[in-house]
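Removed: one protein chain of the complex. Kept in place: all other protein chains.
Each chain carries a letter (A, B and C) given by its place in the written order, and its residues are counted from 1.
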Amino acid sequence: MTTTAVEHATLSTAQAINRALHDAMAEDPTVLVLGEDVGPLGGVFRVTDGLTAEFGEDRCFDTPLAEAGIAGFAVGLAMNGMRPVIEMQFDAFAYPAFEQVVSHIAKMRNRTRGRVALPLVVRIPYAGGIGGVEHHCDSSESYYAHTPGLHVVAPSNPADAYTLLREAIASPDPVIFLEPKKLYWAKGEVVLGRGGEPGIGTAVVRRQGTDATLIAYGPTVPVAIEAAEVAARDGRSLQVVDLRSIVPFDDAGVCAAVESTGRAVVVAEAAGFASVSSEIAARVSERCFHSLSAPVRRVTGFDIPYPPPKLEHFQLPSVDRILDAVDELQWEEA
Amino acid sequence: MTTTAVEHATLSTAQAINRALHDAMAEDPTVLVLGEDVGPLGGVFRVTDGLTAEFGEDRCFDTPLAEAGIAGFAVGLAMNGMRPVIEMQFDAFAYPAFEQVVSHIAKMRNRTRGRVALPLVVRIPYAGGIGGVEHHCDSSESYYAHTPGLHVVAPSNPADAYTLLREAIASPDPVIFLEPKKLYWAKGEVVLGRGGEPGIGTAVVRRQGTDATLIAYGPTVPVAIEAAEVAARDGRSLQVVDLRSIVPFDDAGVCAAVESTGRAVVVAEAAGFASVSSEIAARVSERCFHSLSAPVRRVTGFDIPYPPPKLEHFQLPSVDRILDAVDELQWEEA
Amino acid sequence: MTSDADRMLPSREPVMLLDPDGRPTVAARAGLPASEELLRGLAGMVVARRFNEQASALVRQGRLAVYPSSYGQEACQVAAAQVLTGEDWLFPTYRDTAAAVARGVDPVEVLGLLKGDWHSGYDPYERHVAPLTTPLATQLPHAVGVAHAARLRGERTVVLAMCGDGGTSEGDFHEALNFAAVFRAPVVFFVQNNQYAISVPLARQSAAPSLAHKGVGYGIPGEHVDGNDLAALLDVLSGAVGRARAGEGPQLVEGRTYRMQAHTNADDATRYRADDEVAAWAAKDPLVRLEAYLRTEGVLDDARAADLTEAAEQVARRTRDGLNQDVEPDPDDLFRFVYSQPTPQLVEQLAVVRDEISRDEQSRDEQSREETR
Partner (left out) sequence: MTSDADRMLPSREPVMLLDPDGRPTVAARAGLPASEELLRGLAGMVVARRFNEQASALVRQGRLAVYPSSYGQEACQVAAAQVLTGEDWLFPTYRDTAAAVARGVDPVEVLGLLKGDWHSGYDPYERHVAPLTTPLATQLPHAVGVAHAARLRGERTVVLAMCGDGGTSEGDFHEALNFAAVFRAPVVFFVQNNQYAISVPLARQSAAPSLAHKGVGYGIPGEHVDGNDLAALLDVLSGAVGRARAGEGPQLVEGRTYRMQAHTNADDATRYRADDEVAAWAAKDPLVRLEAYLRTEGVLDDARAADLTEAAEQVARRTRDGLNQDVEPDPDDLFRFVYSQPTPQLVEQLAVVRDEISRDEQSRDEQSREETR
């Protein structure tokens, strides 16, 4: 048994990601960071700030402005001994790379019977709530989660951002790493180094509760927690589960949570139709059927293009909308 | 009241689509057909056979080999008075066009407050069961169905292929028209002309049944019907619902069907995770909760890349696998 | 074959007709655009410059969410609009608000996207200006389609499609130029090479001798031009538009200019470029040189200059006034334009929002009634 001095720091999510990149690069010379404006500028969110200065132009660098090219180039780097971490500047600007992601990043290992692994990470600042204009606020996780061969991870706080990104970079599998933009500036305590638990594939109960379970991930976790706090004042005890990773999905953890309350509301920012939230609702409905006192409700974005800044508050799952859904969980019958 | 002579024909699905294109082009000079190999060759499935010969090079033509270009070019054509029908040669070769589909085709009307409509159709030969190699058998409907602003249609027989395509071409909204490849050669009776009912947005009960409802669309409809026939021999009466259009979704029709039996199995070829089948299961579970005697089951493709030809039969929802799911619908309790 | 290729290669140096001090160059001996065209261009640039300043001020005042300024690129902005007729189409990028204004789109509506009311503020069909497009280069294939549709109907429309130096790296740039060339579509691709894509300098974007050299690879004549020289831009662009209109197919024009300000107000340009580089370009200002020339020629005097300033001031005022009006966006709009008819799903979802709003209003009413009690 070894005792390791655990290092802590109070960091914003953006800083935690920066630190994770930094620490991974320091440990492993094959880790490369590349994308649009990630070099001298340090990224439009300053997530890669200082990396070029510290590790040099060969390790953290700007590419031409071409997302398919970036993703495809990273495939080649990963085929040949590197661990690239690429940044797509915003969610919707990752779509030009879709072909590379779906047909190659997701499939290369399977295509080659495991001979060619692609240990690469696609970092995507994603989702809304920051008053961004068109194409800057998409919740695109469902496209990736539906694509076999990808791991899809979405942290909801600085500690997870650090831990999950370190694990993603170390993973032999490609990981889509979704960074909720509106949480970039949220601060929290971060445990540095590897071995921080729990890892990718494990959901976590963020708040204990007995009456119903709110299932959230990424940007909706803080909203769900807030809703639970408000509900507590009204005497209703809501449990909050943070998925942390969408793929792999923690069936055991989620089911145990839902079975303990018998009611569930899924909370996600993305348009609801044929989405990750559909999957969660379907899984929970199927697997916990006999424990459920009410149908699983979903509070999601509407099935509309992400709205302009002045209307976005209507699209985002709010505390009130979550509580409305909780109210509809047929309490009279209980 | 007018009496119209209704014209009928026995056609394969491929022929029915060809006929729909032909009739639409004959009626409306703004209808254009374009894509890779759709001209003199008549498409790799011969779906556009004869159109260049009949309507000329300006109306049905080959483009350079670039799917994003085809989709983006069609956006411009549609902005300027045309009704383009584009062909993506195979499902997976539509991915390079994803950015154009998601950021422009789906959003142009909304972006411009309805001023710029894009009356265009994206035809995609899709799904498996034909022994095709990699990239030729993807079921990509979930990507499109999750994208607000698109209509997503999948016929399961020649009659629907004709009717729904005629409606899609006439629609002021962009339509993703998914053509199940393995049904291209299946023959059936087709009612020609416009006004064939029911239209896009309406599900249809293909087979009456009282014990459980199979919900399918596109290539799995014939499999579901076959399963129902087999089940009938064992004394179990299965109803089969054919969605026909995934977006818009016929909530009323589907719920009425499920409520009449109290049990449901969703059957789809695509990988199940975060998919159209998740959506159907989630919706039915939520909306028909109190009518359900058992959880909604899903029989879908596994969450793996579409397999090579010699293994594809494991991936496809089979009659046996559907019947297994039906068996698991907790009949003991009934 | 290679003679064809020669015809498609750009001239050795970017075309310049007026030097930075406003003196005609040797190339100008072959002729300069007519004085009234140049004066019209100057008027446009004065408006564009003022509009850029006004919009930046409105960001500082919190009236605009963000503004990507074309300060320093006004010659390109104005020339792009000026060489087109009414039936032609302009396809701008997100930075080309001043070009849209130059083409007559209402300045307040042009800023709709950046104000945050809606994704696009103006009717594209009114002035034949496509929506400002944010995903880079994605509007270029649209431009080709619009041009091809017009040509199929036998119309004489030309489409001018803009993009930045960064945008040329995208696959859509390639596919659009290739489609245009193969279909001989009447499109002028106008690349504003302002040396940067946010922080990324041209050298990281392309190793080509010039961006105009990209034309020959598609069979498209490419030319480059001093992008701060309105006279040269009008000359080269109107030549390109004329040839496209005459059926000679697409053309590629690179305007060499400079993004004088940060990418947007949110950007910090000091992180990636030196002050003296900016200063060197400031000395090549497009307004200064044209004004100097027109004064020397006697076409412009103080009175006329004051008129131009006043006209620009009016545009600024209209912009300011328009943006200072608070418009309460209608939540129903969220669902109104997604499809021609809302799906049953959207009808349900709209009902949720309406219900929330009416409950909110109710509780606000109740609260205020209690308060007044």
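Following the convention adopted for this analysis, a residue touches a chain if its C-beta (ideal position, glycine included) is under 8 Å from a C-beta of that chain, and two chains touch if they have at least 3 such contacts.
Since this is a predicted model, take the numbers as computed values, not measurements.
> I'd like to know which visible chains would be in contact with the absent chain if the whole complex were considered.
Computed over the complete complex, the missing chain touches A, B, C.
> Taking the entire complex into account, which one of C:G217, C:G239, C:P329 or C:P344 touches the absent chain?
C:G217
> Given the contact definition stated above, which residue among C:E175, C:D235 or C:D267 touches the chain not shown here?
C:E175
> Touch as defined at the start, partner being the missing chain; which of C:L9, C:A311 or C:V352 qualifies?
Of the listed residues, the one touching the omitted chain is C:L9.
> Which listed residue, A:Q15, A:T48, A:Q89 or A:S103, touches the chain dropped from view?
Hidden-chain contact among the options goes to A:S103.
> Tell me which residue among A:L11, A:A24, A:A68 or A:A271 touches the hidden chain in the full complex.
Only one listed residue reaches the unshown chain, and that is A:A68.
> Which residues does subunit B use to touch the chain missing from this display?
Counting over the whole complex, subunit B touches the hidden chain at residues 36-37, 39-42, 44, 62-69, 92-93, 95-96, 131, 133-136, 273, 302-305, 307-311, 314-315, 320-321, 324.
> Can you list where subunit C touches the absent chain?
1-2, 4-5, 8-9, 12-13, 169-175, 178, 181-182, 184, 203-210, 213-220, 249
> Please output the residues of subunit A touching the missing chain, sorted low to high.
Interface with the chain not displayed, on the subunit A side: 32, 58, 63-64, 66, 68-69, 71-82, 84, 96, 99-100, 103-104, 107-117, 148-149, 151, 171-173, 201, 247-252.
Everything that follows uses one rule, which is that only the chains that are shown with their structure count from here on.
> Taking mean CA positions as centres, which chain lies farthest from subunit B?
Of all chains, C has its centre farthest from that of subunit B.
> Taking the mean of the C-alpha atoms as each chain's centre, how many Å separate subunit B from subunit C?
Roughly 40 Å separates the two chain centres.
> Centroid from C-alpha atoms only, then distance subunit A to subunit C, rounded to Å. What do you get?
For subunit A versus subunit C, the centre distance works out to 36 Å.
> For subunit A, what residues touch not just one other chain but two or more?
68, 92, 95-96, 134-135, 273, 302-305
> Two-or-more-chain contact residues of subunit C, please, as numbers and ranges.
118-119, 135, 171-172, 333, 338, 343, 345
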